[in-house]
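Removed: one protein chain of the complex. Kept in place: all other protein chains.
In order of appearance the chains are A and B, and numbering begins at 1 in each one.
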Amino acid sequence: MPLSDFQPVIGLEVHAQLLTNSKIFCACSTEFGAAPNHNTCPVCLGLPGVLPVLNARVVEFAIRAGLALECTVKKTSVWSRKNYFYPDLPKGYQVTQYDQPICEHGKLSIDTPEGEKVVRILRIHMEEDAGKSVHDASAKESLVDLNRAGVPLLEIVSEPDLRSADEAVEYLKALRDVLVYLGVNDGNLEEGSFRCDANVSVMRKGATVYGQRVELKNINSFRFIKQAIEYEVARQVDVLESGGKVDQETRLFDANRGETRSMRSKEEAHDYRYFPEPDLPPLHVTDAQLDEVAQSLPELPRAKLTRFTSQYGLPEYDARILCAERPLADYFEAVAQHFKDYKKLANWFLGELLRLLKDEGGSITTLRFTTVQFANLLGAVEQGKISANAGKDVFGEMFRTGKEPEAIIAEKGLAQVSDVGAIEAVVDEVLGKNAGEVEKYKAGKKQIYGFFVGQVMKAMKGKGNPALVNELLKKKLGE
Amino acid sequence: MQPTELTLLELAEKLAAREVTSLEVTQACLSRIAQVDGKVKAFLRLDESGALAAAEASDARRGKGNPLGPLDGVPVAVKDIFLTEGVETTCASRILQGFHPPYDATTVRLLKEAGMPILGKLNQDEFAMGSSNETSACGPCHNPWDVTRTPGGSSGGSAAALAAREVFGTLGTDTGGSIRQPAAFTNTVGLKPTYGRVSRFGVIAFASSLDVPGPLARTVGDVAALLQVLARHDPRDSTSVPVEVPDYSADLEHGVAGLKLGVPREYFTEGMDPEVEAAVREALKVYESLGATLVDVSLPHTKYALATYYLIAPAEASSNLARYDGVRYGLRARDAKGLKEMYGLSRDQGFGPEVKRRIMLGTYALSAGYYDAYYLKAQKVRTLIREDFNRAFQQVDALVSPTSPVPAFKLGEKVEDPLSMYLMDVFTLPCNLAGLPGLSLPGGFTKGGLPIGLQLMGRPFDEAKLLRIGRAFEREHDFVRRQAPL
Partner (left out) sequence: MKLTVEQVRHVATLARLSLTPEEEERYAEQLSAVLEAVALLEELDVSEVEPTSHATLTSSLPREDVTRPSLPPEKALANAPARVGTSFAVPKILE
């Protein structure tokens, strides 16, 4: 039976690091990249006698994510301890939420070739991250750095609603966009601040019972997620095809080999012995708190995309690029206040602005020119004061120096000549000097028309208004 | 009269009157310790230089007329379960030998901020798991009233040091009776405050939902004065409750006339030492004569408290003690091959038998397949026990009972029989399960001269009334003046 007779079933667990200043249960910095154990204190080192004190912003961020993903935010949720031994887990337990998480039953829409699909979210809960163990291949020791211990995470668990690696990737991108839009996560897969585990199983098409699922860990890019899931689906199908049975296990994705491999089997099954964390009373969320967060929710990526296509009449392609990041979308809307040809404006964003940002660096929030200056430049091009090409030069100069577009135009002498008399004089002169070519043209050698345009523009140092030059040339040539 | 024979409040008065200096008194304590602690073994460690420096600083403040508070200069000592910055803190366990904390427990900080020199760290059961101070990895503490007997536990050193007149006040912790039972065994006063009244930050955790730090001293007034220093909302402890702190000395002498005292019938059972029962019955008569009304009450789930406690406390302990893994501090087994062996050997060598027993029991009670039958069930019975108390307190102001069913027993008598040892806590641990305040105070002596403890239990955050009721009885006797025959 071929692969196509099987239906992959995928659920994703995302761990998103929250963009707080301090850790979840202590006041140490969450800053990335400090020297080992420089961001630690008695609490996150798990010294004897320490107690956790909850960071209020973690709760706010969890509610934000919960509302954005259309979850039910629970009035009361409970902290639990998950007990296991590992050198980078300082207390021998992780403080997390277990049977009573803060958010439940949400959803997220994604695009598939068959159209929009709603993926159900099972739960969202808050927890503390563990530290980092570094295994040096040559040494007999592993080194433990607890800077990351206690950094706040949201765990977002989807229902097993995804049916292909592509859908999984779409879901992750959509989820990342939402979290980044909400300002709760930086969406950085490589640095590990947005991590994903996948639960993958396969069943024969038409079956109603899911197959045995396998947990895939250690996937840190969208490309790898696709690879890992596709590899794993094929592997499971192979196992079933050859009459075997898929084992419940955890497998690691090896990016170098592009395959998943079984983690060394545990000597004993996991038994995390969850129980309510006695050091933290149950968490209560009030209606007032919910309202406050709801009021402050930004427009989400999908809603913004729809609005950009309807309100500005933009093609979906343009709208998608503009809405990919909230600051870019906001900036577009700011300039659009002053320049109403939205499609042209979008062209400038997609063409010039993004190119400059990419080539010369900088960010949308630190541009040197104002929205009004941007709109003025576009107006000048629109009105034919300068050519489109000159406009790009001016824009580049504005980008680098922040000078007024009018000043740059004057400085560089880029203003276009739109004076009919002046252009007519040059056209006459050019045609007079090239009487032979004019004869040939009139005799039917139409392809040398461009030569006349070139000569006129050259004589005008490129500043002739192209539309007028064309119009007068054609008139004089008897067209 | 030796200065060490003064009560804490008497000393505070003399310090205020400049009749004695903190340095003199601190030195007197240190010489008393040198003289008798070889027999008592209440102290695991002294911090002589720290205490003397604090005493000198206190005298300097007194000299300038700006003491930090009424107890400025009064020497105290703390159970080794309290973290003391820079001073070794082991919780009487091998696994923490050599551990020097980088911070002070909130309670220790409060004592320091009140100007009180801290003489050192007191003996206890290892990780507070025990009722006789015999599980201490540093050897048992002895009862000053009879050094062949236990001073009780787990805060044995905190009680024995007071009875031996080595210090004026101490800190202990009470998870199932660990302040009150040692107080009862040594003719001292010990208060387990309401859960959430005194910060647990910096106190090594045994069972987090039950542990409460509290003061011990020789008189009810002394305990009230110490509670005044310790009772505080602590933003570092999420279970610390931000309720107002009353003046604990204000009503102390107001007596018991008009108060209703409940006598829980389940606390007068067979198996109780007849002399203990007689002393408590006598105390009840005294209260009646002072104008209190005695009310017969029932706490029907009392008999389940022990089983409930011995599931909840070990379960929490098994998790709390997971951090002692030899990675960041504490004992690490030498020559372990690989990580797993390092864990297993370090913990096996570092923990004593009782601690391991409780870790095993707690791990089992939480493990897959047993959680509902053991841990969850115990939490539900805990609710029933709380409700018993709630009903009783609708009728009465406080409950009166013996602290312990027996007076101090012989060292070695129960070590090999965990169950009979656990039974020693039968009257004290319901308070912990319900989170209520409990006070033990001297209630008399057996014919053989062993102290008997009287226990008062109160409504949440009603420590002031317990102290007032305790003081009313204390005034009628000279028990607190009696000295152990050391």
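The criterion applied here is as follows: a residue touches a chain if its C-beta (ideal position, glycine included) is under 8 Å from a C-beta of that chain, and two chains touch if they have at least 3 such contacts.
Model, not experiment: these values are computed from the prediction.
Of A:Gly11, A:Gly49, A:Gly66 or A:Pro87, it is A:Pro87 that touches the chain left out of the display. Only one residue from A:Glu13, A:Asp111, A:Asp186 or A:Asp271 touches the chain missing from this view: A:Asp271. Of the candidate positions B:Phe43, B:Phe185 or B:Tyr374, contact with the hidden chain is made by B:Tyr374.
When the whole complex is considered, the residue among A:Leu143, A:Met203, A:Val372 or A:Leu477 that touches the unshown chain is A:Leu143. For subunit B, the residues touching the chain absent from view are 98-100, 102, 195-196, 209-210, 235, 238-239, 241-242, 301, 303-304, 306-308, 310-311, 318, 322, 325-332, 336-345, 347-348, 351, 356-357, 359-361, 363-364, 367, 374, 376-384, 386, 418-419, 422, 432-435. Where subunit A meets the chain that is not shown, the touching residues are 20-22, 27-29, 35-42, 45, 53-59, 78, 85-87, 133-135, 139-146, 263-264, 267-268, 271, 273, 275-276, 278, 280-284.
Following the convention adopted for this analysis, only the chains that are shown with their structure count from here on.
One inter-chain figure worth recording: subunit A and subunit B are separated by 57 Å, centre to centre, where each centre is the mean of the chain's CA atoms. Interface residues of subunit A facing subunit B in the complex, by the touch rule stated above, are 42, 45-54, 81, 83, 85, 87, 90-93, 142, 144, 271, 273-275, 278-281.
Across the interface of their complex, subunit A is touched by residues 82-83, 89, 91, 96, 99, 101-103, 105, 200-205, 207-209, 235-239, 315-316, 318-319, 321-323, 325, 327-329, 339, 343, 363, 366-368, 371, 375 of subunit B.
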